[in-house]
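Reviewing the structure listed below.
As you look at this complex, bear in mind that one protein chain is not there, while each of the others sits in place.
So that you can tell them apart, the chains are marked A and B in the order they are listed, and the count of residues begins at 1 in each.
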Amino acid sequence: MKLSECPIDFDVEGQQMHRLAAELFPLHRSVTGQAVRSTHEILSRLIPLTVTEVPSGTDVFDWTIPQEWRIRDAFIADADGQRVVDYADSNLHVVNGSRPVNAQLSWDELEPHLHSVPDQPTVIPYRTAFFRDAWGFCVTESQRDQLRRGGPWQVVIDAEYFDGSLTLADSQLGGSSDETVLFHCHTCHPSLANDNLSGLVVATHLIKHLQTRDLRLSYRFVFAPATIGAIAWLAHQPRSSLERIKHGMVLTLLGDSRPFVYKQSRRGNAIIDRLVPRVLYEIGQSHRVQSFSPTGYDERQYGSPGIDLPIGCLSRSVHGEFPEYHTSADNLDFIRPENLGQSLRACIEIVNGLEANVFPINRFPMGEPQLGRRGIFRAFGEQDDRGLFQSAMMWILNLADGEHDLLSIAERSGLPLNVINDAIEIMSTHGLIDTSCISDRERFRRYCDVARFVEGRSPPDHT
Amino acid sequence: MKLSECPIDFDVEGQQMHRLAAELFPLHRSVTGQAVRSTHEILSRLIPLTVTEVPSGTDVFDWTIPQEWRIRDAFIADADGQRVVDYADSNLHVVNGSRPVNAQLSWDELEPHLHSVPDQPTVIPYRTAFFRDAWGFCVTESQRDQLRRGGPWQVVIDAEYFDGSLTLADSQLGGSSDETVLFHCHTCHPSLANDNLSGLVVATHLIKHLQTRDLRLSYRFVFAPATIGAIAWLAHQPRSSLERIKHGMVLTLLGDSRPFVYKQSRRGNAIIDRLVPRVLYEIGQSHRVQSFSPTGYDERQYGSPGIDLPIGCLSRSVHGEFPEYHTSADNLDFIRPENLGQSLRACIEIVNGLEANVFPINRFPMGEPQLGRRGIFRAFGEQDDRGLFQSAMMWILNLADGEHDLLSIAERSGLPLNVINDAIEIMSTHGLIDTSCISDRERFRRYCDVARFVEGRSPPDHT
Partner (left out) sequence: MKLSECPIDFDVEGQQMHRLAAELFPLHRSVTGQAVRSTHEILSRLIPLTVTEVPSGTDVFDWTIPQEWRIRDAFIADADGQRVVDYADSNLHVVNGSRPVNAQLSWDELEPHLHSVPDQPTVIPYRTAFFRDAWGFCVTESQRDQLRRGGPWQVVIDAEYFDGSLTLADSQLGGSSDETVLFHCHTCHPSLANDNLSGLVVATHLIKHLQTRDLRLSYRFVFAPATIGAIAWLAHQPRSSLERIKHGMVLTLLGDSRPFVYKQSRRGNAIIDRLVPRVLYEIGQSHRVQSFSPTGYDERQYGSPGIDLPIGCLSRSVHGEFPEYHTSADNLDFIRPENLGQSLRACIEIVNGLEANVFPINRFPMGEPQLGRRGIFRAFGEQDDRGLFQSAMMWILNLADGEHDLLSIAERSGLPLNVINDAIEIMSTHGLIDTSCISDRERFRRYCDVARFVEGRSPPDHT
């Protein structure tokens, strides 16, 4: 597996991902409900998905699965039935999770239930009322003005809560090792494109790509409503299954054109935390790194102290820090095919780095092996970066002691991951390097022990 | 206990401390003798003090308690009995610990026994002759000139050494834990105000303050002559008593107007070393930090390799580095009530930080607990810094794993100690946090174990 030789046309992938996002965009997703299921159905045309329904009332750690929410219609209309605010225009108009209402209200009565963004007068904000008894409408500033000047208003939200379930989906790809990489996307946002249709479509195409490969690691993709969905998923995992998760990222906000942001896992120095910035640098993607904080997306749940998994978050914009965040401006124009393509590429390169991250072991650890007679320099002859390859070879031989993985060798030598990976493969072919998936000091010691000191000298001391 | 809500008028305290220093100022303290006892008597009107007399000849580690020194009079007079230098004017005139002398001396004979400061001609220096057979006078430059032009001189020091004792005093305040904080002041300096009456009066008022509080930690205040006094005190402690001392500071030079200086303990990374600069920063006191060195005050003895306690030193000026040091210019004008008040406040805030420095434990460590239903956001509603409180709450929940104390949470989150402390208290009231005085990974594990995974899934793996 070459780290940077994926036969993928990221332009084409980007366009496909954007079209998929466009298909998902109109669905009125919420923490629970039919639109999440429809989202899974659309994705399952492309990838295998296992769907889990968690019934209302189920306890999941400190939480209880709420009733399911269903909405049919909602509007604010004048005495003539003329709708000033209409759910049919945008599902953002209704505060997500609103209780039903059907009343005639004056402006003063209506106003506390309205949400708009004064300094962005043309956008509809996205607001939620989960886990509390409330209702409301989200409107533009001009709608608010119009409502203020009129009334009384007929206010209808034709919604209901009922015993149903919360819906999770999960996709697994087995590799030769049960060391598992987890990717997580939240699925509960309605017509918002970057947050988080971008994550969903990148994850979907990443799964499609992984299905074409022989994998060393196992992969787990989780699609779940934010917070309670992630908690419900975690609460349903056997602890042993969680313990196999060694790396992971939340994928979100991957469609806009800003530079990448990698937010570290709670541990801060996990392999994923060290690998992602290096990969982004090596593929020429400008980026910045944020240390972990307990706010943001569902890395919060994976990073809660009783779970404490090494799950970071890859995004471009940052949660809550861009003007389009949680407004109707986070639409299909805001995400671009080329950016989705770049994001997919970044994910694939990160996977490549994880796949390649073995602990090479030098089979001839006493002094340098004699490379000349093995023709190994000729094996590098066709490479562009022959000098880099020779340097990589020397560094690998030097550090392949069962305590350095590929990432550590890259960090110490300053050489690119893919050059080291290729050199390990060639040297493995030539019998110089034994590769192992795990740190293996013992196997290295055995190679040391079989290296023969000159007869008559060493044996007396060796025992 | 709120970290920064002490109902104390530091202006009033400052004036009281300055008056106390003025009362102590005239006493002619030395390594041994009556003036140290009188000093303790004055302080014991305000605070409980246990006095220990260590008899002359007692071995204390590598040292032996010397004979006690007593002085009645001293002068240099001309043939007419006119005193040019008179002990009655300043006890600094006599080299502290001088052997007796009564002789008529020419200028040439007298001169080797005179001390003055050429570049500070109007001050009397402070010099000592402990542990050696010597005598001398400390004079201004103009006195030196006058003596040079005259003679022979009648030189009298009416002093004596006799079997007596060295005097220590100690004040203890028990808390609910035997984890002990030690404060140390040296008591052997005569009429010098900053060095160290300032330390004595701040320590005394700190004790007065602590007597009004319910304390979690225990406190120990040591008043002892420099070096041998500290060594004598240490030599009299059971080793188990020393082992209970987990934090501490030498208090000295706290009355002048320079910014605070915190000198780290020998360990350099003890809790006290990390806490003090953070507290000074949070209360807006400019300060600098010095790493440990084996010169200075009695942090040297606490930091000797066989003792090695985490005792730093809090001061404003630095030992030996200010012009008034060990001269008659270190007088009652040099220390100011407002500075003494600030110093007391700094000490109290440091104590507050130590008192608050528990290891909080998250009772719901798997995923985030559901905060909404607990009304905890309303509990923060009256606070000024509601945003900070929410951030603190999330950080505390995330780090309350039995391995992070309050200080570590502040360091990682960048939030103020008192906000974290208040948030811990509110969350404790709401049953979210269990507080423990010590690192308690085991208790945390129990909360993890009782968090129920969804039935039928987790148990098989859990055993």
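Going forward, a residue touches a chain if its C-beta (ideal position, glycine included) is under 8 Å from a C-beta of that chain, and two chains touch if they have at least 3 such contacts.
What you are looking at is a predicted structure, and each value in this text was computed from that prediction instead of being measured.
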Listed residues B:93, B:266 or B:363, member touching the removed chain: B:266
Omitted-chain contact residue, chosen from B:7, B:306 or B:414: B:306
Touching the absent chain when the full complex is considered, from B:102, B:212, B:240 or B:286: B:240
Residue numbers in chain B that touch the chain omitted from display: 54, 58-63, 131-132, 227, 230-232, 234-241, 266, 293-295, 300-301, 303-308
Touch list for chain A against the chain that is not drawn: 362, 364-370, 372-373, 391, 394-395, 397-401, 413, 444, 447-448, 451-454, 457-458, 460-462
